[in-house]
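These notes are about the structure you will find just below.
Of the protein chains in this complex, one is absent; all others appear in place.
Our next item is subunit A:
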Amino acid sequence: MTVFHFFNCAILTFGPHAVYYSATPLSEYDTLGTSIKAALVYLGTALVKLVCLATFLNVSENDNFDPSQELLKALIGFIDVAGLYFALTQLTHRNISQNHKFQAIGLGWAFADSVLHRLAPLWVGARGLEFTWDFILQGIEANANLVFSISLAALGSLMWLRKNKPKTLIPIIYACAGIVATMPSITSYLRRSLGWHFPKVVGFELFTSLMMAIISWQLFSACQRPSST
C-alpha cells in the first residue's frame, strides 16, 4: 500500500507539469526541446549555487534566522535569476512566439526543480510504512513552485525580451520579479523566525503564487496590447 502512496504523491508532484504541457498549446508547437534545455540550465544553475553556498555560508547549529546568512542566501538565490536570463535570452530556440517561449522555459525550470528537490525524498520516504502528511504537502508545494516559475519566466521575458514597454509598468514589473525571486528567503524566514509549520507555509506559498500569477498575467497582457495592434 505504501508504493501506492508513493505513486499518489508522485502524481501530485509531477502530474501538473505533464498536464500543463498537454493542455496548453505548448504540445501543439512541440516545445519539448525548449523545456529540456531549460531543465539543463536549471541543473547548471543548481550546481553553481551549491558551490557558492558551500564556499561562503557558515553552517549554524541551531535553526534560528540569521539575517546576514539569509542575506547571503538571497544573493546566491539571484543566481537563479541569472540562469533564467541565460535560458531566455542566450539559448537558441526554434521559432516559437514570445508567449509560448516563457511558458516552456518556466515549465522546464519547474520540472527540473521538482525532480531535483523532491524526487529523492519521495522515493526514500513515501515507500516506507510510516505515514506522514509531509509528502502530500511537498506535492502541493511543487504545484505552487510551478506557478512561481512560470510567473518568473513571464516577468523575465517582459524585462529582457520585450523592448517597448509602457513606462509606468516597468517599476511594477521589476518589483514583482524581485518578490518572486526572493520567495525562498521569505519562506525560510517564515519557517524559522516566525515558527510557522509546514502546512501554513505551503498555504502561504499557494496563495502568493496565485496572486503573482494573476499580477504577471495582467502585466503581460498589458504589455502585449500595444504591440498586438
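Just so it is clear, contacts are C-beta pairs under 8 Å (C-beta built on N, C-alpha and C of every residue); 3 or more make two chains touch, one makes a residue touch a chain; residues count from 1.
We take it that contacts and distances are computed from a predicted model.
> UniProt name of the unshown chain, from "S-phase kinase-associated protein 1", "Nicalin", "IBH1-like N-terminal domain-containing protein" or "Dolichol-phosphate mannosyltransferase subunit 1"?
UniProt lists the chain that is not shown as "Nicalin".
> Looking beyond the chains shown, say which of A:Tyr20, A:Phe111, A:Phe148 or A:Phe220 touches the absent one.
A:Tyr20
> So one chain is hidden, and I want to know which residue out of A:Phe56, A:Trp123 or A:Tyr174 touches that hidden chain in the complete assembly.
Spelled out, the listed residue whose C-beta touches the missing chain is A:Trp123.
> Just the residue numbers, please: which parts of subunit A touch the chain that's not shown?
1, 4-5, 8, 11-12, 15-16, 19-20, 22-25, 123-125, 127-131, 136
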